[in-house]
Structure formats: structure tokens, C-alpha cells
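In this view, the complex is presented without one of its protein chains, the others remaining in place.
Our next item is chain A:
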Amino acid sequence: MVSANVSGDLSSEMEVDAFRRLFPLRYHERFLLDSIRPDARPLGRARDTSLALGAVASADGSALAKIGCTTMLAAVKMEVMTPPKESPDEGSIAIEFYMPPICSPLVRPGRPAEEAPVVSKQLSDTILSSGMINLKELSLVSGKAAWMAYLDIYCLDADGSLFDAALLAAVAAFSHLQIPVVSLNEDGRVVVVSEENEEGKSEKEPVNKGKRKLTLSSLPFSLTCILHKNYILADPTAEEESIMETLVTVVLDSSGQLVSLYKPGGPVLAYASAVQDCIALTRQRVKELKSILNEAISDMEVD
């Protein structure tokens, strides 16, 4: 093929950056032959992950998660609502994922990112089906009042593996969540007790003084991998995702059950062996993420 000869001739004279822009696949494949990636990571390793709880002071629960350059800010706000008749003793969760133009040069106000509604729906499906949150814990007065938790996740920097970072931020925000204290006022309605209000405390008995934190069981963690020929690359950057288009996202919960295996098409077929390898990489990643989350929670409690 003519283009192969051209790139062969030019590669000795061209600058590395130019070669990377003009022949991205060949550039990456040269690294893959040595089982390494342009940022010096081995194929199975994810980027440096960090987690900070309580990033939004006014929210009831919040977290800032960074995987490499991908940054997600998650915040939970609680509101009292009347539960629907079909489930009078369950609260509810509403999850939204936003990709504002700050996150990527491809997103402009009139041109929303294609991934935003997909990641948003994937997140709500994963969080609700993993059973992490028992909706009955969000109930206040059966049939009359229950909590509605609004979880908003903002992507501040989109550099690949958006779903992984968003799920980590969401799980961390719910771990950090402190349910506000409420009490019944004279009209029989449930109101939030503000902390500055010292007077009249004996008249208003807090309804839920004891239960401030949610009990979370089986936290879901995920890892996105790229399949390219015979290679499996864990935690791709945005550049790798755009060149090698076959992505597999595996979500496992802390007891090792498969919450979701999402592979939306892509030129490379996934055989059972590749599926097993991705699941094994994800299991390792779940251990790493669990320890990062526990470290972040204990840092918060020390403060």
C-alpha cells in the first residue's frame, strides 16, 4: 500500500508529534509491540486514581474523582417528597450526568456530546440494579414522606474512561452522604431542621436523629478495556479510545458478582477468552479502588 511506504520513508525524518497526529494507529502499535503504551504504562495497568470527599460544601454528599486526567465531580442533594402509591415506603434516586463544554474541545453549547445520555443511562441502570442503596432506607414516614436523592455528576475533563470515573465519583458521594435531620412541624409536614435554630428545640422532635448515613452494600466498581487485535488495554485515554474503537466495560461489585458487561459493537469480536481476561483485570481494579475509597473515607473521618 502506498501510504505504508510513505509513512515508512517519512518516519525517519518526521518529528514524533507529527507522526503521532498523521499515523496514530502505527504510532500506538509500535508501543504495543513492546507491551507498553505511550505514557509508559503496561497494558493492564490503570492510570493514577485519586478521590476527595466533601468537595462541594453545600451538598449533602459529594466527591471529586480523578482517573489520570479524567475528572468527575459528583454531588448529592436530598429533598423530601411524597412517595408514589405503588411504593409507599421507598425513597427514590434521580441520576444525571452532564458534559459541559469545559470538559472537551469537541463539546460546544450547540453540539452536545453523544456520550452524555448514554453514560447517564448506564450509570442509573448500574447504580439501581447493583442494589447498593436500599430504597427503603430513604423512607421517612410511610406513605407520606420519603427522600428523593438528586445525584448530579459533572465531567470537568474528558480524557477517556468516563463511565469508570463517574461511577467511582457516584459511589464515593453516596459513601460521604449525610442525611439531613428532619422533624415534623405544626402543619404535619416534614421540614429540615437547620443547625442554627436553637429555640423551640423541645417542641420539634427530630424524626430521624439516629440514622444519618446510608448503609451501602455491594459497591459497584468498573474498568473499561480496549480490545485491539490480540491486545487488551486497560483504562484507555481519549486518544486511544478514538483510534481503537472496541471498548468493553465490566462492572463488578465488591462480592465479585457481574453487575454489567457492556460492549457496544466495535470492529473486534470478543471471544470467551478475552471476556475472561477483561473480568480478571477488573477484579484486580476493584481491589485497588476499594482501598482508595476506604483511604478517602478514613481521611475524612480524621478531619
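Following the convention adopted for this analysis, contacts are C-beta pairs under 8 Å (C-beta built on N, C-alpha and C of every residue); 3 or more make two chains touch, one makes a residue touch a chain; residues count from 1.
Heads up, the rule we're going with is that contacts and distances are computed from a predicted model.
Q: Since a chain is absent, check the UniProt entry for it and pick the matching name: "Exosome complex exonuclease RRP46 homolog", "3-ketoacyl-CoA synthase", "pantothenate kinase" or "Proteasome subunit beta".
A: Matching the unshown chain against "Exosome complex exonuclease RRP46 homolog", "3-ketoacyl-CoA synthase", "pantothenate kinase" or "Proteasome subunit beta" yields "Exosome complex exonuclease RRP46 homolog".
Q: Just name the one of A:98, A:150 or A:262 that touches the chain not displayed here.
A: Per the contact definition at the top, the residue touching the missing chain is A:262.
Q: For a quick check of understanding: of A:14, A:69, A:118 or A:232, which residue touches the chain that isn't displayed?
A: A:118
Q: In terms of residues, what is the contact footprint of the unshown chain on chain A?
A: Looking at chain A, the ones touching the missing chain are residues 106, 111, 114, 117-118, 120-122, 125, 129-131, 218, 245-246, 253, 256-267, 269-273, 275-276, 279.
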